[in-house]
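Since the structure comes first, as structure tokens, the remarks are kept for the end.
Removed: one protein chain of the complex. Kept in place: all other protein chains.
The letters A and B name the chains in turn, as written, and every chain counts its residues from 1.
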Amino acid sequence: MITAPFDYEAPASVEEAVRMLHENGEDAKLLAGGHSLLPLMKVRLAAPTILIDLRNIPGLHGIQQDDGGWRIGPMTRHADLQDTPELGVVARAASGIADQQVRNRGTIGGSLAHGDPASDLPTVLLALDGELTARGPNGERTIAAADLFLDYLTTALAHDEVITEVRLPALQGYGFGYQKFTRRAEDWAMVGVCALVSRAPDGSCDDVRIGLTHMGATPLRATAAEDALRGSALDDNAIAAAAERAADDTDPPGDLNATPDYKRHLARVLTRRALEEAVSV
Amino acid sequence: MSATVHVEVTVNGERRQADVEARLLLVHWLRDELGLTGTHVGCDTTNCGACTIHMNGEAVKSCTVLTAQADGAELTTIEGLATDGELHPMQAAFMDKHGLQCGFCTPGMIMAATDLLERNPNPSDEEIRHGLEGNLCRCTGYHNIVEAVKSAAGAGVSA
Partner (left out) sequence: MSAIGQSMRRKEDPRMITGRGRYTEDINLPGMLHAVLVRSPEAHATITSIDTSAALERDDVVAVLTGEEMAGDFAGPLPMVWVPPGVEIKTPENWPLKRGEVKHVGDPVAVVVATTRHGAVDAAEDVIVEYDTKPAVVNPEAALEPGSPLVWDEFGTNRTHEWAIGGGDIDAGLAEAEVTVEHRFVNQRTSGAPIEPRCSVAEFRGDDLTLYSTTQIPHIARFVFSGVLGVAEDRLRVVAPDVGGGFGAKLQTYAEEALVLALAKRLGRPVKWVETRTEHMSTSHHGRDQINYVTLGAKRDGTLTACQVRVIADLGAYQQLLTPFIPELGFPVMGGCYRIPNIDLHFTGVFTNKMATDAIRGAGRPEATYWIELMMDRLADELGMDRLELRRKNFIGADEFPYETALGIVYDSGNYQGTLDKLLEHFDLDEFRSEQERLRGEGVYRGVGFSTWVEVCGLAPSRAVGPQGVGLQAAFWESANVRVTPTGSAIVYTGTSPHGQGLDTSFAQIAGDILGIDPQNVDVHHGDTDQGTWGWDTYGSRSLSVGGEAIVRAAQRVQDKAKRICAALLEAAPEDIELVDGKYQVRGSPDRSMTMAEISGAAHIPPNELPADIEPGLEESAFYDPENFVFPFGAHACVVEVDAETGKVQVIRYVAVDDCGPAVNPMLIDGQVHGGIVHAIGQALYEQVVYDEDGQLVTGTFVDYALPTAAEVPSFETDRTETRSPVNTLGVKGIGEAGTIAATPAVAAAVLDAIRPLGVTELDMPMTPMRVWQAIQGVGPRSTEQGRALDDHGDGSAGSGPTGPDEGGAA
């Protein structure tokens, strides 16, 4: 398959990229790894008239630890995340994205900006309460994960903003689990669940974060389940009871492989499993 | 008409430069411009892996990379895997273990398999199977492909 024609630029700075985005309007798209965008362009579901490739811009790639968290360049590839086990659930979720070839090209910034609710990293960012920095014509701003995902393939990023950094709290002491349900290994998640749990000194649940993949138009937090578990014991019964709330208030889209009912069922099962995994770590 | 992009790429050890249409996919450049037809196209959706090559030493699906994105990169295709007339051990293992039938997925499969051993020199069966999940084969049922990768791993391919 062949994309529609487009112009191509590979600027050397974020400022330049922002200027190009701004000047070209909505028809311009950023190109990172291209593994969300190019497949859409090949089947002509997307036809931007200009691609602005970020590959020549220094400083957008890499993983750094600072006090209390991680600073990840948006051009950091899934494979880099996968190969950094210190990232915990991020590494875990990244290692399950598509296949190795895709992970060798796809980037965290691209995945977050694309905002596909079936993708894994948006859910992880949301569960971690991470944030990102974006630069636009009027300078930089920070966008919290909770404010980032607005609708299907729609984020709070303006068309002329470039993600310059992704920041994730380290969440020391949290156990984690990521459960991804697919028909086949390389598929997108039919449903995915990201769980993070910390224990209070008495062993009860001090904090819990549960993110849901592909359970709506955006990644979601399973707040009812979180509320049910927070402060309670972390035994099997409490986890199972909390997991029963995982699909509350969700309205997942049905498709060929899963009706909404089935997806809600999967969310409950996978949440229990992800929590069990998280408390066993 | 797309803009034209100048690229300088090392392909199988040889420096190449070209002015290409911005939308030209890397696989089409390799096949149609350079005549490296060992890299195949089997789907439109980055699923089948028949187009897998190495880009800067790592396996990528060349149907989902613009030629422009490869500027400055070092590429290895199936044609460049053997050195000095000697088959790469993974190639030899595929032949020895009957890891191919129609041969169409084979170049991509071999390129993915060598990357797999680069990442994990002693994979378990399960790790091999997951490591090759981005490459579809309709002929072999994968059994002998797994055997070939195990055999190549035993021969210390990545060492």
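One rule holds in what follows: contacts are C-beta pairs under 8 Å (C-beta built on N, C-alpha and C of every residue); 3 or more make two chains touch, one makes a residue touch a chain.
As the structure is a prediction and not an experimental result, all values here were calculated from the model.
Within the complete assembly, B:L100 is the residue of B:L100, B:L117 or B:A153 that touches the hidden chain.
Subunit B residues in contact with the hidden partner, per the touch definition given at the top, are 21, 23, 31-32, 36-45, 47-48, 50, 77-79, 81-82, 87, 91-92, 94-96, 98, 100-107, 110, 125, 128-130, 132-147. Summarising the interface, subunit A meets the missing chain with residues 1-2, 4-5, 43-44, 181, 183-187, 190, 253-262, 265-266, 269.
Everything that follows uses one rule, which is that only the chains that are shown with their structure count from here on.
Centre-to-centre, using mean CA coordinates, subunit A is 28 Å away from subunit B. Taken together, the subunit B residues at the contact with subunit A in this complex read 1-3, 5, 21-23, 25, 44-47, 49, 52, 55, 58-61, 63-66, 68-69, 71, 112, 115-116, 119, 129-131, 133-135.
Looking at the complex, you find that subunit A touches subunit B at residues 1-8, 10, 31, 34-35, 38-39, 42-43, 51, 53, 55, 79, 98-102, 104-105, 184-186.
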